[in-house]
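Note that one protein chain is taken out, while the other chains of the complex remain in position.
And now, chain A:
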Amino acid sequence: MSNPDSAVSSVDSTLAPALLSAHGLHKAFGGIHAVENVEIQVPQGRIVGLIGPNGAGKTTLFNLLCHFLPADQGRIVFDGQSIESLSAHTIARQGMIRTFQVARVLSKLTVLDNMLLAAPHQTGEKLGNVWLRSRQIRREERQLRDKAQTILECVGLSHMTHTCAGALSGGQRKLLEMARALMADPKLILLDEPAAGVNPTLINQICDHIIQWNRQGITFLIIEHNMDVIMSLCDRVWVLAEGRNLAVGTPTEIQSNPQVLEAYLGH
């Protein structure tokens, strides 16, 4: 288990090398073992699903992967680099961007500012540069604004550019959060229930966007309860139950897996 590449090949030799792989992750809150010896592999350029009954530890696993919570034990390798000791913002800067289960937008900032914030490596984010390189900052801001506008048009929020993000509906917030993640030039986006609380038409739109962005080279790891979404998007699905790995396979395999059915239906 020490070499992540061999672990990937042991799971499925036909897949691309893993962009993100984690082994032996443990996390306990007091006496409750939220995540126990969990493994997960996300191959480069794929869309991977993560499902499991409520309380299975999916969101906790997300938090461990991007270090919003420190793991008690375990190894995480992202893009060939061990990241379990890095801080959350460093991991995000390396190209692993997460969204939240309940969409978190900066409600008092405009939609555009929400987008601009996400852009990585901005000159104007350093105080000294605000003094010394104002022209470069202005140029960058113009470019970023164009880029943000393009992404917003793509997700259908371009008419809201100058509205405060707090005025958006729940579904629009989900879209904004995804658009914002895209603005950060990520290699991998972790989506926590992108379809939760969203109407069916918008769900289809969200799925289309995910597929489109995936074609452009972004890898996805998606937590979702909506099996239609999982079936239509994912190449591979990992199942968690009670904080442990239960199964892994293609969506069709998972749907007919008796253990998974038992975990969900409780027979």
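Please note the rule applied: a residue touches a chain if its C-beta (ideal position, glycine included) is under 8 Å from a C-beta of that chain, and two chains touch if they have at least 3 such contacts; residues count from 1.
The working rule: contacts and distances are computed from a predicted model.
The unshown chain of the complex is recorded in UniProt as "Branched-chain amino acid ABC transporter permease", chosen from "Branched-chain amino acid ABC transporter permease", "NADH-quinone oxidoreductase subunit N", "Phosphonate C-P lyase system protein PhnK" or "C-type cytochrome biogenesis protein CcsB".
The residue touching the chain not shown here, chosen from A:Lys27, A:Arg46 or A:Arg180, is A:Arg180. From the options A:Leu116, A:Val198, A:Ile230 or A:Ala263, the residue with contact to the chain not on display is A:Leu116. The missing chain lies against chain A, touching residues 66, 68, 87-90, 92-93, 97-100, 104-109, 113, 116-118, 120, 122-127, 130, 134, 137, 141, 164, 166-167, 180, 184.
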